[in-house]
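Before anything else, here's the structure in question.
For this view, one protein chain was removed and the others were kept in their places.
Entry: chain A
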Amino acid sequence: MASTQHVLLSPAELAYLHASLSLTPPIRPDGRTRTQFRPLVAETGILPGANGSARICFADGTEAIVGVKAEVERTQSRHDDETVYVEGAANNGGDGDAETKEDSRTGDSSWAEMTVEIPGLRDDDSGTAFLAAMLSEALLADGEFARRLWINRRFHWKLYLDIILISPPLSYPLPLLSLTTHLALLSTRLPRLQSEGDEDPFFDDDWAAAPHLFPRPTTTTPTHRPPITLLVMAVGDSIIFDPSKEELAVADVALAVSVSGDRSEPGEGGAGRKLRLLSIRTIDPPSRLTPPGVANAANSAYGAGNGAPQKMAEARTAEAEAAAEEGVWRAPRGGAKRAVLGALVQKVLEAGGVVDEVLDALEGVDLG
């Protein structure tokens, strides 16, 4: 999908862009620094009919809406689970009850369902499915999230996350969708449970009393936050965050890195935040599909090949690939270098770095 979207840039323009991005510090077309994000407008709680919702509008005009809806579902119990349950119930005295309850809070990744809707693409488009898989993978990576959906041994919440891209996909929408999902999850509230134990769940109908799925940060307890997935790319040795479509068109490597930032100890800013790497995916950068430039020496318009006998076409291509010439665009070939990948991940996980900045900004959004 959008990662392989065509960018209308000539080989000369691509070469120029590549050269200016590989400088230290890189010069980006929109004048940002390498870690700077595009400005965005965010709001939450826009849909009273959903358990949680958020809308984010990037400055380049891409806009996404995420709605979270929850339903109570009966937990499918397997046969062997059932025996454990009976034994557990038999062993439980009155006092050990609370402890066992904590232990039995298990989740299943099928309890959260994520769909991505992008205008102009089919439902079963591979790109859309890949985006949805990437986002839900990060969310479910540690199993902690699914455990939050546990009601009792017989019932659980089924969470539906519907992600809608409102605007046409102008740039690779992964960061946008991820940030919007993060905000929507932060604003998600589930009705307060009134029933006890394993009886059929019964909920408080006072919405004001409904607790948040991710409790508000307090000064005493560590808080758990949903993950964010960021797009990072490397051109030469420079590492660039939140690339625009044009920048992505000259990327050597593009990575989608999912990070969660749980606050282990309370504090202002990124001080008490523990960043955890949840998943990494390489994104196939559109730069691989760009047409290569032709050096003047090999260009017949500049007199090349006039005197020499006509070479076979393949021989000439091989020759052109062997000799990398400054200022002549050649699409990146092969995989990413290990050192570059390591540097990318390290840059993302840097304390007080970009992720802290983004999470701080997202915490600043009024959750209503």
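Methods note: a residue touches a chain if its C-beta (ideal position, glycine included) is under 8 Å from a C-beta of that chain, and two chains touch if they have at least 3 such contacts; residues count from 1.
We take it that contacts and distances are computed from a predicted model.
Only one chain is not pictured, and the protein name UniProt records for it, out of "Bardet-Biedl syndrome 7 protein", "Ribosomal protein S5 domain 2-like protein", "Autophagy-related protein 101" or "UDP-N-acetylglucosamine transferase subunit ALG13", is "Ribosomal protein S5 domain 2-like protein".
Residue A:Ile65 is the one among A:Ala42, A:Ile65, A:Leu186 or A:Val348 that touches the chain missing from this view. Shown as candidates are A:Pro29, A:Pro119, A:Gly143 or A:Gly352; the residue that touches the absent chain is A:Pro119.
When the omitted chain is restored, the residue from A:Pro168, A:Pro215, A:Pro291 or A:Gly327 that touches it is A:Pro168. For the chain missing from the display, the contacting residue among A:Pro25, A:Gly49, A:Gly197 or A:Gly364 is A:Gly49, taking the whole complex into account. Listed by residue number, the positions of chain A touching the unshown chain are 46-50, 53, 57, 59-63, 65, 67-69, 71, 115, 117, 119-123, 160, 162, 164, 166-168, 170.
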